[in-house]
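Note sheet for the following structure.
Here the complex is missing a single protein chain, while all its other protein chains stay put.
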Amino acid sequence: MSYVELKREVYEANMELQHRNLVLYTWGNVSQIDRARGVVAIKPSGVAYEKLKPEDIVIVDLDNNIIEGSMRPSSDTKTHTWLYRHFDSIGGVTHTHSTYATAWAQTQQAIPCYGTTHADYAYGEIPCTAVMSDEQIERDYEEETGAQITDCFKDKNPQEVPMVIVAGHAPFTWGKNASDSVYHAVILEEIARMAYLTRTLRQDIGPLKQEIVDKHYLRKHGKNAYYGQSK
Amino acid sequence: MSYVELKREVYEANMELQHRNLVLYTWGNVSQIDRARGVVAIKPSGVAYEKLKPEDIVIVDLDNNIIEGSMRPSSDTKTHTWLYRHFDSIGGVTHTHSTYATAWAQTQQAIPCYGTTHADYAYGEIPCTAVMSDEQIERDYEEETGAQITDCFKDKNPQEVPMVIVAGHAPFTWGKNASDSVYHAVILEEIARMAYLTRTLRQDIGPLKQEIVDKHYLRKHGKNAYYGQSK
Amino acid sequence: MSYVELKREVYEANMELQHRNLVLYTWGNVSQIDRARGVVAIKPSGVAYEKLKPEDIVIVDLDNNIIEGSMRPSSDTKTHTWLYRHFDSIGGVTHTHSTYATAWAQTQQAIPCYGTTHADYAYGEIPCTAVMSDEQIERDYEEETGAQITDCFKDKNPQEVPMVIVAGHAPFTWGKNASDSVYHAVILEEIARMAYLTRTLRQDIGPLKQEIVDKHYLRKHGKNAYYGQSK
Partner (left out) sequence: MSYVELKREVYEANMELQHRNLVLYTWGNVSQIDRARGVVAIKPSGVAYEKLKPEDIVIVDLDNNIIEGSMRPSSDTKTHTWLYRHFDSIGGVTHTHSTYATAWAQTQQAIPCYGTTHADYAYGEIPCTAVMSDEQIERDYEEETGAQITDCFKDKNPQEVPMVIVAGHAPFTWGKNASDSVYHAVILEEIARMAYLTRTLRQDIGPLKQEIVDKHYLRKHGKNAYYGQSK
């Protein structure tokens, strides 16, 4: 039983990150889970996108043991597996240092929902984690990054807000598979850019009124959605 | 009697939006009206530009009934038809979420006329609609978006200001046909970018004096225009 | 006696403007003077760069009379000829609406000399003209634009500062020929961008100390220059 197809999907999702100009050098990684087999395919650590090949993708289990692959998996692997263990509904995870989303993370502030572009994809603000405590850093930095993310979602549905920014670090996004998580990474960067421009243009602007957020989110999502071609 | 030519023009205007980097994924749509036949050709909802074909363009009447086409028309169709019903002089409409124009929309402010680049194309500020009331959202969101736009033009000529930003949402532009409305969408984005830079560089700068606005607008438009090759 | 060579140089300088991404649609024009013959070659008005051909370039005399060419010359022709009449040392003029230089023009402020990148090309601030008076607008708008520029250079040498921004409008640059004036337009846009970032990052920063400006300007210009390969 092989992982060829899973690796190819993860390879292509990683390359799409580069194609969309979201990564500089090796700054990003994408994974996908096969829940039936309990394995995650993820980019190897520190490999340039220009040199990445489908067979380089590493297969790990949910306890971060390498199942297949000769390379070391992404140094952020424990964050990915944490998310898969805690968010049952997700199938893919993307981590980037995309410019505007990272700038918001560096300000240690959530991205307010300023408009319908945002509301079309995320139901309410994009949360920002707390800054990690010294104790957490000493325990297991990458796993605790995952814990900080899930802490933000105690009262949120990760399907309704498929993205987060980690304070002082950068964004993570997720979706039904690797490709969908990259799609959300691209959208987050554009939402973050628009929010940057909005805030710097008008400091005192508040979030868009909730009724319009509801309208836009629900015209694209849920049982009464009427956007797009498929029902 | 077929709509082949009309669909091709609308297809090409939609592709021009992408070529000019004004759209991310499916965030935009262009339409054109054939007033003699009372029909509007418009992009189908949620179809990626990479996959769009001329035959996918949907033909609707001014009451939003599908006349020809197997796909669902843009979810913003009712806004387009509202504009065609209320602005007699226009032949094409474009909707985008272009970055800078959307940021201004998210600040819920009109774009002041700071310079001659703006005055060459729009006679005075680019208006921003009011934020939609709860009653309007409940009635018919897309049609009410059209109503909010026309409310801004009670004392304005839509030929003199062929563009608007919808508060908390994004811009709409129009022109004599689909291609011309895209042209105005490109120009609006650049005007919005220059205005962003101007405002953030100098908070207290006011609009350009009216006499220069008049001079520039009128050297390009109206019976005494002397810009370009045609009279 | 033909103008083939002069027209080709002006054509190529105009195309370079587009190649450097300084123009959107028809927003820019470049000219060059042949002082021996007393003629100026300039882009025709409102012609798209994609369609421009060398033979479209118009030849005018210094009184703005068309000497050769079937098209109408740029609507800014009178500003160009004014500059040639008043600045003896220049051979080419470029006008653009490049984004950052235009934003500074819209703030109606000179661009301070914040660093050596600026000092390498312009000796001191890039001046900004006054806003045009009503009387000037009524006289001859394009010629008065020239007058406003030369008013800024009463105490400045146009060879030491080969660029200006016109308040509420956009930049003009010049040089020893058409190509050199385009070179200065490209540099002005980058200087304006750096100055924008500098000012918005630190409001209270003043200009670079004069001794460093002197050093940088003089290592590239004048009899003791030691930058580059030629003496």
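Labels A, B and C are assigned to the chains in the order they are written; within every chain, residues are numbered from 1.
Simple rule for what comes next: a residue touches a chain if its C-beta (ideal position, glycine included) is under 8 Å from a C-beta of that chain, and two chains touch if they have at least 3 such contacts.
Given the structure is predicted, the values throughout are model-derived calculations rather than measurements.
Although it is left out of the displayed model, the omitted chain contacts the following shown chains in the full complex: A, C. Only one residue in the set A:47, A:90, A:186 or A:213 touches the chain that does not appear here, and it is A:47.
Check A:50, A:134, A:155 or A:204 against the missing chain and you find that the one touching it is A:134. For the chain left out of this panel, the touching residue among C:86, C:156, C:176 or C:219 is C:219.
Here the missing chain is touched by one residue of A:83, A:170 or A:186, and it is A:170. Think of the hidden chain as still there; on chain C it touches residues 114-117, 183, 186-187, 190, 193-195, 197-198, 200-202, 205, 208-209, 211-212, 215, 219, 226-229. What chain A contributes to its contact with the hidden chain is residues 24-27, 44-47, 71-72, 75, 97, 99-100, 102-109, 131-132, 134, 137, 141, 168-170, 196, 199-200.
In the analysis below, only the chains that are shown with their structure count from here on.
Taken as a contact graph, with one node per protein chain and an edge wherever two chains touch, the assembly forms an open path, each chain linked only to its neighbours along a line. Taking the CA centroid of chain C as reference, the farthest chain centroid is that of A.
Among the residues of chain B, those in touch with two or more other chains are 200.
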